[in-house]
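One structure is given below, represented as structure tokens, and several questions about it will come after.
Note that this complex is displayed minus one protein chain, with the remaining chains in position.
Chain naming follows the written order as A and B, and within any one chain the residues start at number 1.
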Amino acid sequence: MNPDVVIIGGGIQGCSTALHLALQGVETMVIEKNYCGRHASGVNAGGILRPGRYPVELPLSTAALKIWADAESLVDDNCGFRPIGRLKIAENDDEMQKLATRHALVHNLGYSHERLIDRAELRDLEPHIATHAVGGIHATGCGHADPFRTVSAFKHKALTLGVKFREGIRAEKISRNGSVWQVVTEDCVVEAPVVVNCAGAWGDRIARDMGETIPLSTIAPMLMITNRMPPIMRQRIGAVDRVLSIVQQPNGTVIIGGGYLGTADRDAETTSLDYSKLAFNARIACDMFPTLSDARIVRCWAGIEGAITDGLPVIGPSATEANAYHAFGFSAHGFHLGPVVGKILAQLITSGHCDIPIDAFRIDRFSADQG
Amino acid sequence: MFACRGRSSDNCVTIYIDDSAVIVPAAISVAGALLASGHNVFRRTPVTGSGRGAWCLMGSCFDCLVDIDGVKGCQACATTVREGMRISRPGPERCRTENVDPWGAGP
Partner (left out) sequence: MKESRELVIIGGGPAGMSAAISASNCGVDVLLLDQREAPGGQIYRRVESPAVADPTLLGNDYLQGLNLVTLFRESTVDYRPDTVVWEVSPGREVYVYGGPGPGVIEARRVILATGAVERSIPVPGWTLPGVMTAGGAQSLIKNDGLLPEVPLVLAGTGPLLLLLACQYLDMGVEIAAVLETTPRSNLKRAMAHLPGAIMSGGYLTKGAGMLSRLRRARVRHVRGVEALRAVGSDHLQQIEFHAGGREHRLGASLLLLHQGVVPDVNLASAVGCALEWDSGSLCFKPSVDQWGNSSVEGVAVVGDGAGIVGADSAKWFGEMAGLDAACQLGYIGANARDTLAQKSRNLYRRSLGIRPFLEALYRPPDAYRIPVDPDVVICRCEEVTAETVRAQIGRGARDPNAIKSRTRCGMGPCQGRYCGLTLSEIIATETGQKISEVGYFRLRPPVKPVPISAILELATGEMPVETALPDPTVKPLS
């Protein structure tokens, strides 16, 4: 039985879109080449950040946060969401000055979720912070959730609402057959009037089948996780000019990341780690929190993620084909947007418009620049 | 529960287990020293606080973790005793967390 909408990719974008379509009674099928959450959506650092890296994403992030805060209502699971703050820490006066400048800019643009804090307040917020830290920016209205748990929750809720999931099946080719799309897989051919490309790091290939090109590259952000440690950190911690993003989970393990890249082979679906970079990452983490020197690293990995040259995702309708939509290329910050991206895509598909402006994420935004 | 009988050497060393001085045979493993001193619980697990001791005794299972000379989480079976070594067995309050989170990070 063929669905009304076929979605390619079972990460957070695909599962969220499927769920929101199903909430409106749309017959939906998700085709996933591994298992839902296998790649970037399931293995990232779980950061839920505001305002997002770019002002254009602010409306999206704000809406996403509302969903995260009440995930239980949507997917019968809170996804491990904790509304922890984010601290960007200055390790010297120069860095503090940079933060002050940035804070003024952000404040002048009308945002009030960030506060500049001094040494004393920093210590109140994080008693275990290194003694050389001079202050920072504290942001609220953000948080942390468990990536794999989140994707699984969205998937399961979608299942209960009738979405069909075909996992372990790769979509090999997409093409039009009259008024429907044909998705050819190794197992079968699925036909549906509407197709949605949520294929992550492989999204450009699906887009190509629709006659669209987008400058997507495969990146492999690396992470490490420690053994369980006593509570030493309450916020998600970042540095100013050095690569760092660390967070401690309720089970005591500390995730150490921040964006150092390994290498990925997206065809073999393997990644390769750069231990020198991981070592620098670990050093920055230990500089911030000296108690981390007692830690043991239990696991290191890298995800396979799609990044667009301007750092913004592709969200919205195909520019060349009717009844085709995209949500991919989230450039290492798709996790926290997933819950709302699915909602607006579903709105777009069923009603033709969406409440949140997504023009900045058009797939053809690079065409004007191309010769 | 375990004792040294018919060992090749009578040499002994003094070590400290939870701050108590104990005389044990020289050159045995910390795991052996703990067992020979009557301790078969080496640590408590983070999730349920259950006692754990020696399982594989070959450095593969990571059950026998104790603090040795201030270094946390050392494998007792893979460490040889030395004169004056201080061994402490971490109590349940270390690494127990209120919200036990069954989901894991990473692949």
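Miscellaneous remarks
One rule holds for everything that comes next: a contact is a pair of C-beta atoms (placed from the backbone, for glycine too) under 8 Å apart; a residue touches a chain by one contact, two chains touch by 3 or more.
If you're wondering where the values come from, they're calculated on a predicted model, not measured in any experiment.
Across A:255, A:273 or A:358, the single residue that touches the chain missing here is A:273.
If you put the missing chain back, the residues of chain B touching it would be 1-8, 25, 27-29, 31-32, 35-36, 40-42, 45, 47-48, 50-63, 65, 73, 77-78, 80, 102-104, 106-107.
In the full complex, chain A touches the omitted chain through residues 35, 37-38, 42, 53-55, 88, 98, 102, 105-106, 109, 148-149, 152, 156, 159, 219, 221, 224, 226-227, 240-243, 251, 258-261, 270, 272-273, 275-280, 282-283, 286, 292-301, 305, 307, 310-311, 331-333.
The rule is short, and it goes like this: only the chains that are shown with their structure count from here on.
Taking each chain's centre as the average of its CA atoms, chain A and chain B sit 42 Å apart.
Across the complex, chain A is touched by residues 46, 71-73, 94-95, 97-101, 103-107 of chain B. In the complex of the two chains, the chain A residues touching chain B come out as 38, 42-43, 45-46, 80, 146-149, 223, 225, 227-231, 249-253, 255, 294, 296, 299, 301.
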